[in-house]
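One protein chain is absent from this view; the other protein chains keep their places.
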Amino acid sequence: MAQATQNQIRANSSQRSLVIRNLVAWAGVVPFLVFVILFLFWPASSLITGSFQNQSGAFTLQNIIDLFTPSIMNAYMLSIQISIVTAIGGGIFGFMLAYAVIQGGLPRWVRTALTTFSGVASNFAGVPLAFAFIATLGHTGFLTALFADKLGIDIYNLGFNLYNFWGLALTYMYFQFPLMVLIMAPALDGLREEWREASENLGASSYQYWRYVALPILWPSLLGSTILLFGNAFGAYATAYALTRTLNVVTVLIGDQISGNVLFNPNLGYALAFGMIVIMAVSIGLYTWLQRRTARWLQ
Amino acid sequence: MAFLELTNIRKQFGQAVAVEDFNLKVDRGEFVSFLGPSGCGKTTTLRMIAGFEIPTVGRVAVDNVDITDKAPNQRNVGMVFQSYALFPNMTVAQNIGFGLRIRRESESAIKERVDEMLALIHLEQKGPSYPSQLSGGQQQRVALARALAIRPQVLLLDEPLSALDAKIRVSLRAEIRAIQRKLGITAIYVTHDQEEALSISDRIVVMSQGHMEQVGTPFEIYNFPQTAFVASFVGTLNTTTAEVVDSARGVLQIDGARLETAEKLDGRQKGDKVTIAIRPERFSFASEQKKANVVDCRIENITFLGSIVRIQVSIGSGKYYMDTFNNPFLELPKIGDKDQVTCSREAVLVLKS
Partner (left out) sequence: MAPTPNGKVAAVKKKINLWAWFWILLGALYFLVPLYGTFDFSLREKRGVLSLLAYQNVLADPRFRDSFTYSALMALATIVVGLLLIVPTAYWVHLRLPQVRPLIEFITLMPFVVPAIVLVFGLIRIYSGPPLALTNSDPLTNFLLMCGYVILSMPYTYRSVDTGLRAIDVRTLTEAAQSLGAGWFTILFRIIFPNIRAALLSGAFLTFAIVIGEFTLASLLGRPAFGPYLVYMGNNRAYEPAALAIISLALTWAAIGLIQLLSHGRPGQEQVGGVH
């Protein structure tokens, strides 16, 4: 009896020490969690709650309804369009570059150079990037002048405009395709030469190899990087702000709300931000779902 | 008429010669191994048969059709890679059926063939699994089935077992051999493992530095190695230099002893140096009195290897290995003992240098 009780006590105390150990283990990540709650989750969720409140703090759906006015819808559409266009365009171009440098049989230094350039270019964004494109393709920019002087062509007469949708897209592409290069390079490295040889050996043509083997294997990376590029363009503010005041992408609209450049209605601003979070969350959810469905072999 | 014929093959990468003077005729249904150390050109030769490399010079023919220049996907040659090279995005069944799908066979024909192949490799249940869910040995069996599904004329295997652990290596190689026999397919098997080559092949091509050293049955390669390279690469071997004493009667002098060989020493003069080789298992203690080849020795070391006991003896200044079968009633000598060992005249091999 005494023996049993003692065992009982020992078991209890060892269980307790296990709990304590667990608590101690969790304590190690508390500072981090507190920090991200204070400076990320709380602010972000306050926007979400804010978008369901009126100026006096009462619950309302008015802000969400107000999002569906034409000017705001246009801003979302514009943001989504430019993000899709530059994600796909930058994605294809970046993929081609990464593929050329990894599987194209080019000298090693080309690859090193491309990776370094891509590292720089994917970080060379925001205001300076806008300046660079204004200096190059603006009304008096270097290329514009070059075309005018040497070829007698005024590209602005031909319909080009740095300050419209395609100009902004061209500018965004400057940080989009290098990002694609950086993400796809490791994935392409993982594409093993034996897979091509095995498929050739089994009678497959180059097209069939791509169709049945290489693209399906690369698909998760392609999907993931496209979503990354999409988000990259969707959240971009500084570049759009510095380049053009006439193209109202959502980020610019929010910036205007914050700095009070337009009719100041913070709760509508919160709803705008909430909309961005929703769109990002939906696209990441879509990505996860597609990934699950199309790449079962990864699980 | 040979089924697979390699004639005068030579392959250069830039200035570096990977394979040269390669001539080989393989009969239908024969199992031939390429054996040699890493970098000796085995893979390159195999890849020329598969079409991944084009010979710089020479001709590859299968069933009397010259395929030297044919693209890999136009040949009907199955290949099994060292790293399996299974497509990770396809199930086992899809992997096996891939070649048939490319050939636009009907769904039912593909399914039938895939099931047949799965039965052949004893993985009937694994059709819907992905390669990553299989063990290495299972993956390699799937790779084998995938290569065989297209009914290739020739099956090529490039060190298919070297990524697996020892036990599976032994059982899988027996399985590969059994399947090859059953299907009667012509197979070329690349390996750097001499035991594997000896156990699995009809014939072995021993290669070194891009050329063929010797071609022969495992029996010939092991018992009658023709060059010092073959002798040393295949099995354990005692080699030493000897001086010719009497070329007509085959008498040789090594340090500390006089030996007789059954091999012909034609054209060699008294006093010439030759390299001789003796397998450890050909030595034995000189219990019964023989006329020839009884030499004094000293026991240097004894290593217990399971089924055999390897004894190191010194004869003069040279050290030699001697293998005896393990036997619980065996009375082993002690290190430092003086004794006598002997070997038959046929055991003393004279190598081409």
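Every chain is named by a letter (A and B) in the order it is written, and numbering of its residues begins at 1.
Heads up, the rule we're going with is that a residue touches a chain if its C-beta (ideal position, glycine included) is under 8 Å from a C-beta of that chain, and two chains touch if they have at least 3 such contacts.
All of these numbers come straight from a predicted model, not from anything done at the bench.
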| item | value |
| --- | --- |
| Identified contact with the non-displayed chain, of B:D27, B:D69 or B:D272 | B:D69 |
| Chain not shown: contacting residue from A:I80, A:I153, A:L247 or A:I277 | A:I277 |
| Hidden partner chain, residues of chain A it touches | 25-26, 28-29, 31-32, 35-36, 38-47, 50, 93, 96-97, 99-101, 103-106, 110, 112, 114-117, 119-137, 141-143, 173-175, 177-179, 182-183, 185-186, 189, 228, 231-239, 241-242, 251, 254-255, 257-259, 266, 269-270, 273, 276-277, 280-281, 284 |
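Everything that follows uses one rule, which is that only the chains that are shown with their structure count from here on.
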| item | value |
| --- | --- |
| Chain A-chain B separation of Cα centroids, rounded to whole Å | 55 |
| Of all residues in chain A, those that touch chain B in their complex | 192, 194-195, 197-205, 208, 212-213, 216-217, 219, 295-297 |
| Chain A partner contacts - residues on chain B that touch it in the complex | 50-52, 71-74, 77-79, 81, 83, 85-91, 98-99, 101-103, 130-132, 146-147, 150 |
